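Removed: one protein chain of the complex. Kept in place: all other protein chains.
Letters are used for the chains, namely A, B and C, taken in the order the chains are written, and counting of residues starts over at 1 for each.
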Amino acid sequence: MKYQVEIADRKIELEVEKSDEGAKVTLGDETQPVDLVRIGRSPVYSLLLGDKSFEVSVHRKDRIYQIVLDGSTYDARVMDERALRLAAAGGGDEEVRGEVLRAPMPGIVVGIAVEVGGTVEPGEGVVTLEAMKMENELKSAGGGVVKEIKVEVGQGVTQGEDLVVIE
Amino acid sequence: MKYQVEIADRKIELEVEKSDEGAKVTLGDETQPVDLVRIGRSPVYSLLLGDKSFEVSVHRKDRIYQIVLDGSTYDARVMDERALRLAAAGGGDEEVRGEVLRAPMPGIVVGIAVEVGGTVEPGEGVVTLEAMKMENELKSAGGGVVKEIKVEVGQGVTQGEDLVVIE
Amino acid sequence: MFKKVLVANRGEIAIRVIRALRELEISSAAIYSEADRSSRHVRQADEAHLIGPPAPGESYLKIDAIVDHAKKIGAEAIHPGYGFLAENAGFARACEDAGVVFIGPSSRTIALVGDKMEARKTMVAAGIPVVPGGDRPLSDDDEIQAEAERIGFPVMLKAAAGGGGKGMRAIFSKDELAAAARAARSEAGSAFADDRIYLEKLIEKPRHVEFQIIADSHGNVVHLGERECSIQRRHQKLVEESPSTALTKSLRAKMGEAAVKAAKASGYVNAGTIEFLLDANREFYFLEVNARLQVEHPVTELVTGIDLVREQLRVAAGEELSFRQLDVFHRGSAIECRICAEDPENNFFPSTGLIERMREPAGPGVRVESGIHAGFDVPIYYDPLVSKLLAWAPTRDQAIERMRRALSEYNIEGIKTTIPFHKAVMESEAFRSGDFDTSYVDEVFFPTYTGRTLPLPEVAAVAAALVRDAEREEAQPLAVGAGAGTSRGGWRQPPERRTWGGWQLHLK
Partner (left out) sequence: MFKKVLVANRGEIAIRVIRALRELEISSAAIYSEADRSSRHVRQADEAHLIGPPAPGESYLKIDAIVDHAKKIGAEAIHPGYGFLAENAGFARACEDAGVVFIGPSSRTIALVGDKMEARKTMVAAGIPVVPGGDRPLSDDDEIQAEAERIGFPVMLKAAAGGGGKGMRAIFSKDELAAAARAARSEAGSAFADDRIYLEKLIEKPRHVEFQIIADSHGNVVHLGERECSIQRRHQKLVEESPSTALTKSLRAKMGEAAVKAAKASGYVNAGTIEFLLDANREFYFLEVNARLQVEHPVTELVTGIDLVREQLRVAAGEELSFRQLDVFHRGSAIECRICAEDPENNFFPSTGLIERMREPAGPGVRVESGIHAGFDVPIYYDPLVSKLLAWAPTRDQAIERMRRALSEYNIEGIKTTIPFHKAVMESEAFRSGDFDTSYVDEVFFPTYTGRTLPLPEVAAVAAALVRDAEREEAQPLAVGAGAGTSRGGWRQPPERRTWGGWQLHLK
């Protein structure tokens, strides 16, 4: 089975083959034996790739496999052959339009630096959130025009809650 | 709800009452507030009984709740009101007759000290099992006449496997 | 010795104190807010008492409720940990008034050292070097300007009641002075209800070196050597170590002597820390007294072998210190990394949420002081410090190697932590050389810190694809023909061991 895995801005193509002698994975030109074993019912796996040994944790968040490996977290999106064919047939991804600034953690809104209809530059501070004894400024990634402000100063918000819509 | 909990040779009666102010448990003459919270999806619970704080782990094995508390393991059999009524109506426990000697762990049978038809005294060695680099002698708890020997020397056995039936 | 002690704190420091109590066979009583019902300190204590809602002002800072609780449950003493009420003279006084032993210095000492100007005056009188500058509050602009010129720029404006950097301003020229003074006074007034400000010479690029002291009520005062705390980000300590690479043997002796003098001058009893600044010429200046057990106290425990919390309990119970100055000797090198629930890839933004899995380091020379566990929901209400990782070894180089090894074993999954940052610090040339000052992290390290590193994307991709592959097979067991527990061409999956992907070689 062929897979395409997206991690950050990379697309990694690989092929997994299974036989009676075990599994092999082909990455680029190289084909290596591979063995993945789950440890009990935990999210931990032992991965042997060629001779190398790795411990990985796998947490699934919706369609993303979050892989923890050597202290780094990789958000991996996995597409198999069928999904890739479907994606190819259906055309490219939909153009992403606009941006919703969301609360990266629960907290209390202590400041809003923008107004509806105002312009926001990429990297500009939009909302200030207080959590864990500290004030944290949330910045716009892309910039644009503020379409909607969904919270007000003094309001408590949960993680992932929409704060400001920028188009 | 009333419960009877059997631990080792003790039968402990207790009553749990829940209300908007929390739960209370009555043990003998004493009624105390109680609060049990599971920690994540682990088998670990925080138990507050009165002011006292305990960490307990709960592993369910068939009808037994195995409670690990302060390093000791308590095998608890819990009967609620209904089960107690049924047990009372159905008469006492069936008389246990005979004894099956089972392997307490996986291992290899390296010796059998009895023959079918022979007599075994309580505490007498019956089967020797090798595991973890050591030979371990399995003893008869009750004693009686050997009815059946289900294994032979050199055979590997799994945990819980029947070895010898004594009546 | 006490029979029962109430621990007026949460997280790792509450657990640290509970462990010391257990070793002394003293009953431990935890308090907890509603947000901490599942916290570890609740489970590790012998008793636990709900003290109020999550906000600290309604729980861990409620002086009357805590003291009343201690009386009610028969606790003879209260250990405040650090933070919350640890340096609150009012809390110490409320304990004293209620006849409950406060495990720390007297309310009088806390009040004295809490007032920066009073503390300065006390130290000057005791002959301890302080940063050159005024020892009186300054009111009008002329007075401030005259004083600044007398000291010489650059200068530092400070609030008399100061703390946490509030009311502090570095000033490099005359023009900035008037506006800065107005702002500082207003900030100090609203933060501390005390708008007194004063001027000090600004020590540029100092090193932050502090001395641990401990004193009993029989007049014995001992110092336990220094801790180097110059690895800071915005005045927050991140890494601490002992010994400091900046101190010679004779300088260590001189500063230790000054620390003992400072403790005596302020009537100090129990454990405390005398903070100094060290300038580029290795001149040292008294900075302030931390009238509590510090976050970084285990660094000193590792090099001296002395259990500071145990000694705190002993001297609070009126016993003599179990050692004299001559008994204290230092062995090897210890480093502490503060593990915070913050995202170093994203400007140290706090990161709360559920800890899905944890793997803690262990083995030789490694000590973990953690307040969290898998399944714990890190609350938003409290300090982001979730754990402390310490490494000890005979030499500093080996301690750094050991810390790197321990950091590589430490996984906290579900939230972001400062573990990757600490790995980068341990790799950095400046930290390894020992040649750095308090400006290092903000001015040198961060501008080149790339943060997000994904060095093994191919390996992660293989893991993700294999898990996906296994899930696909699980979802269609009939179509593929081999579910869990069935045999297939020599590969066997025992039903009790879940194997994803089905290609594990098992014993036959």
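Here is the rule we go by: contacts are C-beta pairs under 8 Å (C-beta built on N, C-alpha and C of every residue); 3 or more make two chains touch, one makes a residue touch a chain.
Predicted model, so just to flag it, every value in this text is computed and none were measured.
Looking at the complex as a whole, the chain kept out of the display touches A, B, C. Residue-wise, the contact with the chain that is not shown comes from C:A35, picked out of C:A35, C:A148 or C:I231. Residues of chain B in touch with the missing chain: 1, 3, 5, 7-8, 10, 12, 14, 16, 18, 20, 22-23, 25, 27, 34-38, 40-45, 47, 49, 52, 54, 56-59, 65, 67-74, 76, 78, 80, 104-107, 131-134, 136, 159. In the full complex, chain A makes contact with the omitted chain through residues 35, 37, 39-42, 44, 46, 48, 51-55. Chain C residues in contact with the hidden partner, per the touch definition given at the top, are 15-16, 19-20, 22-25, 34-35, 37-38, 44, 50, 53-54, 298, 301, 305-307, 309-310, 331-332, 354, 360, 362-370, 377, 393-394, 398, 401-402, 404-405, 408-409, 496-497, 504-507.
Everything below uses one rule, namely that only the chains that are shown with their structure count from here on.
Chain A and chain C have Cα centroids lying 32 Å from one another. Contacts with at least two other chains are made by no residue of chain C.
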